[in-house]
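Structure first, commentary second.
Missing here is one protein chain; the remaining ones are kept as they sit in the complex.
Take a look at chain A:
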Amino acid sequence: MDALTLTTKPKSADIGVDNVALRYGTGDNAVLALDGISFHVAPNEFCVIVGPSGCGKSSLLYLIAGLEERTGGTIAVGGKPVTEPGADRGMVFQAYTLFPWLTVAQNVEYGPKRKSMPAAERRAIVEHFLQEVGLAKFANHYPSQLSGGMKQRVAIARALANDPQVLLMDEPFGALDSQTRHSMQRLLLRIWDHSKKTVLFVTHDIDEAILLADRVLVMSGRPGQIKKEIRVGFSRPRSMDLVMEPNFIAMKRAILELLKNDEDDEH
């Protein structure tokens, strides 16, 4: 299997979220974290959710991944209702979640191995995706020997190697310094241009949101609701210089304003 066949036939599905609610606790202590969330992500779309911290945007990803149970509404990926976690929904977490007991290559190989894919095929996939994230030389290193940025690159490779239908990313660059964060954004833009997976990406960094997204969903604070949806029309492939464009800055200002109103509502 060569790199081309790997990248030309990626699986990709849509995400349908309909009237989803999430409530923690019961009775007087109940907290409504998400309320009446509805949106749709098209196949191959890069959709980013921004919102103030604690608005439940991460919880929303966990619900779609099937890692948490919603208390209302329906979620479907590729038309199939979400009832439990599965390999069709890959996820990159904010915390470092590489398996420390496996080498970089073995981490990337983990998903294909669960599918009982033949060893030769697995090796080709591992090689391809380590190449893709620029870590082929580190195949035999353990995660503890890697920097934070490298760990997240492996995490992305590991998620993509499993060929999920959608890729869920929960503030994957949130713990990185700004230099590393920028190079990770460039890397993600390049990889996404190759794979065209459906991506749902959560962040509180507005620059990051506009730079990456086809569409930005702005969420309000608790209870989390979709406040506004903004199409990002900038042509691709995009460069980091985009952040200096007047159109970019105008869009950033609009989103900031939306989030600021939200703060005012709270006080």
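The rule we apply is simple: a residue touches a chain if its C-beta (ideal position, glycine included) is under 8 Å from a C-beta of that chain, and two chains touch if they have at least 3 such contacts; residues count from 1.
Basically, contacts and distances are computed from a predicted model.
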{"item": "From \"Glycosyl transferase family 2\", \"Transketolase\", \"Glycine cleavage system H protein\" or \"ABC transporter permease\", the hidden chain's UniProt protein name", "value": "\"ABC transporter permease\""}
{"item": "Candidates A:Val17, A:Met91, A:Ala105 or A:Val126 - the one touching the absent chain", "value": "A:Met91"}
{"item": "Hidden-chain contact residue, picked from the options A:Ser53, A:Ser144, A:Ser178 or A:Ser235", "value": "A:Ser144"}
{"item": "Listed residues A:Ile15, A:Ala124, A:Ala159 or A:Val232, member touching the removed chain", "value": "A:Ala159"}
{"item": "Touch residues of chain A, complete complex, unshown partner", "value": "62, 65-67, 85-87, 89-91, 93, 95, 97, 99-102, 110-111, 114-115, 142-144, 155, 158-159, 162, 164, 168"}
